[in-house]
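Up next, subunit A:
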Amino acid sequence: MTRELWKGNEALAEAAVRAGVDAFFGYPITPQTELLEYMARRMPELGRTFLQAESEIGAINMVYGAACAGVRAMTSSSSPGISLMQEGLSYIAGSEVPCVLVDIMRGGPGLGNIQPGQGDYFQVTRSAGHGDFHPIVLAPSTVQEAVDLTYLSFDLAFRYRTIVIIAGDGALGQMMEPVEMPPMREPTVDRPDWALSGTAGRAPRIITSLYLDAEELERTNLRLQEKLHAIHTTEQNWESYQTEDAEWLVVAFGTVGRIAKSAVRAARGAGIRAGLFRPISLWPYPEAALDELIERVQGVLVVEMNAGQMLEDVRAIVQGRVPVRFLGRMGGVIPLPDEISAELAHMARMHQRGNGFGSQHRAAERSKIL
Partner candidate 1 sequence: MSLTPDLDVIALPGPTFDVVYEGPDALKDVPTHYCPGCTHGIIHRMVAETIDELGIRGRTIGVAPVGCAVFAYKYFNLDGCEAAHGRAPAMATGIKRSLPDRIVFTYQGDGDLASIGGNEILHAALRGERITVIFVNNAIYGMTGGQLAPTSPEGMVTSSSPLGRDPMLAGYPIHMTEMLATMPGVALAVRRSMHSVAEMRKTKKAIRQAFQAQIDGLGLAIVEILSSCPTNWHLEPTAALDYIRERMVPEYPVGDFKIAAQLTNK
Partner candidate 2 sequence: MTKGTVSIQTDRCKGCGLCIQACPQHVLTLADTLNARGYHHVQLDERDGHCTGCGICAIVCPDVAFTVYREPLRRAA
């Protein structure tokens, strides 16, 4: 297959098209708008549904409607837009209909800026809306990976009747890279047996997230939790890079996960046995794999483009067995490899001198370069 040069946002769109997306509803917001623009050209070409909604609130509720009709529905947005979509996502989760959502994260909070960011980690993994639910969240670090994950996303969403979020960031969305596009898969015509289509020839179907009776709502939630447990045990996805003999483990995802590889190589060049653990599924978080690695390393360095969000998941897994340090850049500032390798060198030096660990390091742990 030939590799072509693709811009992240457009590659994501084409990957969804090839995965058989039936309907796209979006709204302009930098840095993801090219995805919407691409769909505006491509979907009508294939006789599929495209619509720019009045707002992200409109868009997510159109996705909800289309999902109830059993079609492969998708939207994309960026951080502030995702905040607006939370109510819709909660309804979608509560009524267990599938959909795919792309979040090209940007600097926050508030209007923030249009630079890349990872400040939506909590939002997409924990609080994608009110109530107990978790979308499946996949975080690509290259345009190729974004394409591959998007290509799988609809099958995942329909298999579990859940939301799948592709969590990229402004860098991934805006950069261009050679990509091998997957083959075009014709959209399925048959609809699931729960989908709304008109009650002709069968009993009426109702899709709702409303259960006034407490026991009934609890039963619904228990069923939802069972599904999430199944996803949690089956869909954990990560990449380990040079961790076989690593003493110092960098944990980073998405764009930062990719930058960290250069830092690991630089550190190894300087005689520091570093490795990278890169979660690809942010939910379900790849706990088992990280937990196993912790047994073999001296310390962990979490690097994110936020004030420390995945950090909390890592700490929960590490359980204090080794020191966890954090390097966070915000505002859309992308950490550079040398910042990461400098931090690794510092950790190794402190370890050698023996005074880097024990009680002092707890206090020094959150050294943030602000």
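Everything that follows uses one rule, which is that a contact is a pair of C-beta atoms (placed from the backbone, for glycine too) under 8 Å apart; a residue touches a chain by one contact, two chains touch by 3 or more; residues count from 1.
Candidate selection criterion: all candidates are chains of the complex that A comes from, given by their letters.
As the structure is a prediction and not an experimental result, all values here were calculated from the model.
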* Would you mind flagging which of 1 or 2 touches subunit A in the complex? => 1
* Structure fact -> Given the complex, residues on subunit A that touch candidate 1 span 22-23, 25, 49, 51, 53-55, 57-59, 61-69, 71, 73, 87-88, 91, 95, 196-201, 204-210
